[in-house]
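Of the protein chains in this complex, one is absent; all others appear in place.
Chain IDs A and B follow the sequence of writing; residue 1 opens each chain.
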Amino acid sequence: MGVFSKDREFFELFEKVAANISEAATVLVAAMEHFTNLDSWAREIHELEEDGDMLTHDIIRRLIKTSITPLDREDIHALASTLDDILDCIWGTAERLPLFRLQEPTKEAVSMSKVLLTTVELVHKAVTKLKEKNYPQMQEYCVEINKLENRLDREFRDALGRLFDEVSDPVLVIKWKEIYEHLEDASDKCEDVADILESIAIKNA
Amino acid sequence: MGVFSKDREFFELFEKVAANISEAATVLVAAMEHFTNLDSWAREIHELEEDGDMLTHDIIRRLIKTSITPLDREDIHALASTLDDILDCIWGTAERLPLFRLQEPTKEAVSMSKVLLTTVELVHKAVTKLKEKNYPQMQEYCVEINKLENRLDREFRDALGRLFDEVSDPVLVIKWKEIYEHLEDASDKCEDVADILESIAIKNA
Partner (left out) sequence: MGVFSKDREFFELFEKVAANISEAATVLVAAMEHFTNLDSWAREIHELEEDGDMLTHDIIRRLIKTSITPLDREDIHALASTLDDILDCIWGTAERLPLFRLQEPTKEAVSMSKVLLTTVELVHKAVTKLKEKNYPQMQEYCVEINKLENRLDREFRDALGRLFDEVSDPVLVIKWKEIYEHLEDASDKCEDVADILESIAIKNA
């Protein structure tokens, strides 16, 4: 009974972490769409990033204290630190917008951040399936995450092509390329989380 | 007997995956050397990438269904997804060539893609040793792969140096740097595969 409630705690902490990432991605989409007061959007994401850090440390702390865990200790640790990486990438993207003195969004940046939001929401859904031990459903979400990662990859390539074709200021090219790369990194980290979840599903299948 | 034949299936799927990557790398070298109809070379690699995806999903599907596996489940999963990453990088490189409207290859791009092909062929050879359980030979191939990764790293640096010295158009510098980085990423992923194979060799030594 005690073990069961501790298991629950782990899963619920992971769900909180994933919900927090979704929130940050939602704010990032809003920032890209509005493109005003970029400093204040970035600060909002920074606060979510700090909340995420605390949740992650809480998971690690419990992991050290608890002798029986609902999943392999390595998997819990890998999942916690890779989820944290997603949020770091989102924060890194948000902070670059005001810092680079960008005046208006590109439609590609808006679109890529929306694809990222959808991916992050699927990560959230997939993480929720851990508690239910619904591995086949989790696995399906992982396949979806991989497909969205490929889509963002492709949007990134096309965005680069358009950047090279239409933007003549090389420094502006460098700036947007850097933003796109950060969105792509965030999406890569979602794929890494899907790999970890898939590996958990395979072990427990 | 049944288990033995299932083991065989896993190893042979991995060999198919690795052979498929070698083919993609061969097409990439041809694309770099000819540098005409870049769209059609890219499409050819895209088809190989889709074949690779299906093989990878087949491995994962079997992994979920099978209770006894010839290697640790985590290792099979890591190997499958990292081999897939190599092919993604090769495809990403090929797609960028027409998209960036590059007119002629640099000799460094041709040379780097050839080193990549040699590396990928060694990955194929190393993977073949899994079935034979010839771990010392596999280990030797892994050392070779690491050396070639260092060589491509060095060629990449020198290529950047020459780019900065000889190309005056900053956007052309950015484009080729991006291509070189993708070739380097593909080579990094080969090193990751070598690390996984080395880890398998160490466990089974």
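Assume contacts are C-beta pairs under 8 Å (C-beta built on N, C-alpha and C of every residue); 3 or more make two chains touch, one makes a residue touch a chain.
For clarity, every value in this text was computed on a predicted model and none was experimentally measured.
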Hidden-chain contact residue, picked from the options A:81, A:118, A:150 or A:204: A:81
Touch with the omitted chain, as defined above, among B:20, B:56, B:139 or B:187: B:139
Residues from subunit B at the interface with the omitted partner, ascending: 139, 153, 157-158, 160-161, 164-165, 170, 173-174, 177, 195, 198-199, 201-203, 205
Subunit A residues touching the omitted chain (full complex): 60, 63-65, 73-74, 77-78, 81, 88, 92, 95-96, 99-101, 170-171, 174-175, 178
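To be clear about the criterion, only the chains that are shown with their structure count from here on.
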Rounded Å distance between subunit A and subunit B, as computed from the means of their C-alpha atoms: 26
